[in-house]
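A single protein chain has been omitted; all remaining protein chains appear in their positions.
The first chain written gets the first letter, and so on, giving A, B and C; residue counts start at 1 in each chain.
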Amino acid sequence: MTTTLNPASTRYGELIARAVRICVAAQVMDFNGHVSGRDENDPNVMWINNRHASRSTLTAKDVVPFDIAAGKRIGEGIEPPSEWYIHAEVYKRRPDVHGIVHSHPEFIRALSAVGEILRPVDAIGGYLPGEGVPVFDSPVLINTAARGEAMAKALGVAEALMLRQHGAVVTGFSIENAVVHMICAEANAKMQYQSLQIGKPRYLHGEELKTIASEGGGKHGTTKYWTYWEETARKAGALNGL
Amino acid sequence: MTTTLNPASTRYGELIARAVRICVAAQVMDFNGHVSGRDENDPNVMWINNRHASRSTLTAKDVVPFDIAAGKRIGEGIEPPSEWYIHAEVYKRRPDVHGIVHSHPEFIRALSAVGEILRPVDAIGGYLPGEGVPVFDSPVLINTAARGEAMAKALGVAEALMLRQHGAVVTGFSIENAVVHMICAEANAKMQYQSLQIGKPRYLHGEELKTIASEGGGKHGTTKYWTYWEETARKAGALNGL
Amino acid sequence: MTTTLNPASTRYGELIARAVRICVAAQVMDFNGHVSGRDENDPNVMWINNRHASRSTLTAKDVVPFDIAAGKRIGEGIEPPSEWYIHAEVYKRRPDVHGIVHSHPEFIRALSAVGEILRPVDAIGGYLPGEGVPVFDSPVLINTAARGEAMAKALGVAEALMLRQHGAVVTGFSIENAVVHMICAEANAKMQYQSLQIGKPRYLHGEELKTIASEGGGKHGTTKYWTYWEETARKAGALNGL
Partner (left out) sequence: MTTTLNPASTRYGELIARAVRICVAAQVMDFNGHVSGRDENDPNVMWINNRHASRSTLTAKDVVPFDIAAGKRIGEGIEPPSEWYIHAEVYKRRPDVHGIVHSHPEFIRALSAVGEILRPVDAIGGYLPGEGVPVFDSPVLINTAARGEAMAKALGVAEALMLRQHGAVVTGFSIENAVVHMICAEANAKMQYQSLQIGKPRYLHGEELKTIASEGGGKHGTTKYWTYWEETARKAGALNGL
């Protein structure tokens, strides 16, 4: 099968490069990690940063198209990260997902190392489930189909998944939404971590959580947050040469 | 009722833009949060940053006048933040208050998440009551009159209020004083937080607290502190283009 | 009594301005705090930064000479800090002291708030006594002769003193040595604080501490450390315009 890319889809290169740079500037991604987006012109195509290009200087040409069903890069050039299974297996099972971020944020990892589950403690984590996010109970690389499937099953219908002693996977209804979800997940993890250092945090739940979740998030919330972090990254010079 | 603004009151735009930038530079405000000031030419008018403009690049034109009794923006243009009730309800009840800051400082939030009350541990928190500040026991947005009233009642005659898992509201006899109070509240919260990590802090109280409070604070203390943080913000480039 | 200053003593202005800037760059001094030095041409004269000038932009002209016995600034102009008693009372009692730093380092204050005594945990704190430094048990400003005397007695023959919930006073055989002592005291306090967060630190003592103390410190150690922090401050631009 040959997948023909819609010319309009080239916009994904620039958008994903920008998304990765914003993640690096917001300190939720380092020299590993990837952002992908599902092609709106072909739901079987995803775009993802390649395995070699530095995350902090990524440009559109470092983003590659990928055939989800075939499990293969489209066209020639540098391959996607060995963990592309994370993205492909989720896109296969979740038609509602159009953006995914996988990275290794510090506070999410610290919580996972002691068996604490990421749970909402603040409005910034208001999109997280009150009972806590699911956990994939293994620290190994997700670089085989079997591991990818197991991980996608652990995620289920959730928007965020902890990978024990490894990192996190978050989804979104768009690339921007997935980036916002990752930044908010780590911000909530930091507050949760800081609270745990001095006591027993009161987690948000029930009616209170419902109210908070309804007052933030969604399309409006995504635009507001994305704009803020994009602007912050730009002021710090993190988008230069994009 | 039409409120006619005194031409001299335009100075509030520049002052509040400066105050917001100083709060951002001092890391007690991020992409949300607001500073307001009561108009000395009309106690029923307050000035506040609008809901959209980026806090880190705010200028005078992004500050809007507001009719407190009528609960409405004066003139046309971008609206104030949805949480303007915080400010209006306090100005209605507290003729001594001429400046208010609401934001989400990290250490105040962390204390609140585990039920610790902000109490003075250092000279920098010398203006706080020995028994601790009052707490508004809800993390939801204060975007209705009922929530604003409840919050204002929780504040009572105090100068600082914790909003559980949300942030803080502080008042001042001037805009500058409110800013200084917020920065000092968070600095004290940080020391309290750090102390709680390794033991049981000895809180300042009684005669000792009285002596400390009398040696700092007030008009003289406000000028000294404001000048320091303004200068620090300027050196960091945070006031460029103001 | 009129004190006539030796023309050669003007070198103290530049040296103290440099010392204060190095303390600020090394994060052991903020907008308060002072460095003084005893005049080698007249042991009754000390030089100290004045009460108003910003610590981060201090220059030689902001440093004032002071008559220790008379308890008065020499000449006209801006006064020394209200806490000049700290310096005068120590110089009166300690002919071996030629430099003093008073400031409010974060980790020393945090330790003091929970009753932990500063004790050597690392080679960088090797000059501290094994049993811990003395503590002045009050957080008030030391702005009277009585408080200055009490503080000087608490210091005794030691080189470092904790001021409970206030800060620290350290002495040196030179201005450079006092600055090095303050930076090392705070570096040791940070390691002590970090260790206390996760367990019970093993404090250095006995023969081990003697060996470590003999291998660092003194005139050679002072020059090495001062040079490092001076160079670090210069690279960060902290000495510009000195």
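By our rule, contacts are C-beta pairs under 8 Å (C-beta built on N, C-alpha and C of every residue); 3 or more make two chains touch, one makes a residue touch a chain.
All values derive from a computational prediction rather than experimental measurement.
Here the chain not displayed is in touch, across the complete complex, with A, C. Across the entire complex, the residue among A:5, A:60, A:117 or A:141 in touch with the chain not shown is A:141.
Residue A:110 is the one among A:5, A:74, A:110 or A:150 that touches the chain not shown. Set against the missing chain, the residues C:41, C:197 or C:240 yield one that touches it, C:197. Against the chain not displayed here, chain A makes contact via residues 31, 54, 56, 106, 109-111, 113-116, 138-141, 143, 164-166, 193, 196-197. The chain not displayed touches chain C at residues 121-123, 191, 194-195, 197-202, 204, 208, 211-212, 215, 224-225, 228, 231-232, 235.
Simple rule for what comes next: only the chains that are shown with their structure count from here on.
If each chain is drawn as a node and touching chains are joined, the picture is a simple open line.
Chain geometry summary: the mean Cα position of chain A and that of chain B are 35 Å apart. Among the residues of chain A, those touching two or more other chains are numbered 197.
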